[in-house]
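One protein chain omitted, others in place.
Labels for the chains are A, B and C, by order of writing; each one numbers its residues from 1.
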């Protein structure tokens, strides 16, 4: 089994897939899939319900919604409004937006590294309302009541000298939101998923995940408020590419032999390399619009 | 006297000048000037020492150091290292950098409005050390001891929905720095000072100041730690240009007549206009280097 | 009369206005105005028909269409599609787009100076077709026939060491377009017109015009093909602000006295200053969309 060789993926669905491929059912993990043929959107909900399930999946208990839309990587006029709608739908359910909420949206990642800039670019396009409602009241917004949206782009540790968690803990303590939504660029296992998959989870953002590798998680445990994580894989570790291409080839060998081969073949400097599509700059910009519109739609309706 | 007509300046020196012109000495305000002929740098230290002085100046008690360097607006190879040195010198005195300090540098302003982006651009060029020292200890830095520098670009209220003060209060509470240094683009009264003048003050940043107009001050009173404000005028309100040009012309009239004329002549839409040099994009970029180098120099030496 | 004191404007309409104010009719100049109340768009067509008219107006013979839309400076969802439509309408008439054309669009100005970047930003958003039609034929575009659109952002002389005219002459000689459309940021006389007025002319771009001041014109005479100029005022010279504010005040004086006063009052360094709205970065970005959409609309329909 190749699972002993650690390949990094931030997508719960990719983890689940590996068990499915081997026809193993995992106790404590419920998987539900839905395909909208007209919109060509596949939604997979993975619910990790027990400690055992969490161990098997290598991810904390909670709900992981994956929206796959192959068209996402193709530009269109309205930035894939149908995908924004799907995001909005799931957010409304997860956060219970039928009641007025105060929400802090956090754009994780390094603005000046293209593949890591999804979070910052998304927050740049949000409709921010908290300061207006605080000054003029909700009625100023022309709706019966409305959510108080604030946003922050904290930067990464190399830029700030601070853990992202420290910054967000401080701001949460001061501004007391009901929910934190954190948006981050992820690393995927397969190039097939790059920029076409959006993962929404109620477990927050975890250490070691993301293109820029967070060291301490933005989780309900750490922040004392509900934390929703939204992620899109924008890179694949270059080592993964080689690994995956060879897994098939090496099937004849036993596990120990496989591991030896792979370790020899994957040169160490590959681990500091990313695989990205050639048009990653344009792609991340478009994706950030799809997500920010999803958030704007979710927050606007009452 | 024209003083009754409110003209906005963030520079204590410009305020002081108006009294000097009229040969008035203000009690509670001490002014000291120094000119380095070789470097062509003029340094003015205005100390507002009493409540009375504060009232007369329209600025809080404290020390205001103004560095004027006409050459600043001209590009040079090392981004005016002599000015960086001057900044470093004053910072070392104000913050007592002979002892190890933990310092949070805040880049105020809107990164996507050129004339308001001085603060964010300065923080982008800082040597950030806090996270390294926290992980590996000061000896990892190759010096006997070193300051712990962190930096944040909080964004403006229209982008975040939060008062800058809320964000900084939260981060200060969480990370406990000894000093906060806040950098901001200012509005000046005279085009002659644009991008050539750097003001350093131990009174922090005050409401209504800055290109973007802060509503609540970053001050020692609000943050419970010492706050140093560093500002450079990058714009003049367009209305000021007209006002100043005419002040001279109108000298013959009495005060009431003057006010009437000015109010008639300065069209309301002028108040949403800025006067900037044609090359403001390049200028702000260079200035941010001069200041960040000043900070880097101040922090590096022990 | 103030006319003797040279105040710079790139807008034919502003020039014409000065005569109208004084109730003077100029021979050889026909002015026609149209106001669309519903869309709040005012269109003024100034036709300079004779040498005499050209002299009086200080502009070459030809057709100057000015589209004024006060709403342009306010953001809206579709980047003011009604104004794009108006631009498309006039272009179709001026270039005779009912026949298939090969069109080179030139984005004049300095991309890295915000107020001068209108031309480059507009070309960035154009649908470029020439290379596709050349490789796959017009039928590849899915329309009966289509225009061959190419685009270039030549940069300014300080960046290239070449006159813009040299660059465009070379490219025109090599690629043989039927028409050149040059887009440029202009200087206006009045802040009231900033970012709200679009001028389209069949006389091209003239020396000394534009925010960056071209030295040799992009004209039919120089390029041997029809040249359409499209300009939007994005700045006012700071000196103009003072001048205009005082013109009214000085009416009592005679011409010589006025000139003396003005020359004294307008300090020389004002001439290197621009007046811009505070949000010029965002505004120029939006305007470039309105114009590029106007061009895209004009080129797409058959």
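We take it that contacts are C-beta pairs under 8 Å (C-beta built on N, C-alpha and C of every residue); 3 or more make two chains touch, one makes a residue touch a chain.
On a predicted model such as this, the values are computed, not experimentally measured, just so you know.
Taking every chain of the complex into account, the absent chain touches A, C. Annotation: of C:149, C:246 or C:270, C:149 touches the absent chain (contact as defined above).
Of the options A:225, A:241 or A:300, the residue whose C-beta touches the omitted chain is A:241. Which of C:17, C:100, C:166 or C:282 touches the hidden chain is settled by the complete complex: it is C:166. Interface residues of chain A with the unshown chain, by the touch rule above, are 112-114, 191-192, 211, 238, 241-242, 245-246, 248-249, 261, 265-267, 269-270, 272-282.
Remark: the residues of chain C touching the chain excluded from display are 123-124, 128-132, 148-155, 157-163, 166-167, 169-175.
Criterion: only the chains that are shown with their structure count from here on.
Centroids built from CA atoms put chain B at 40 Å from chain A.
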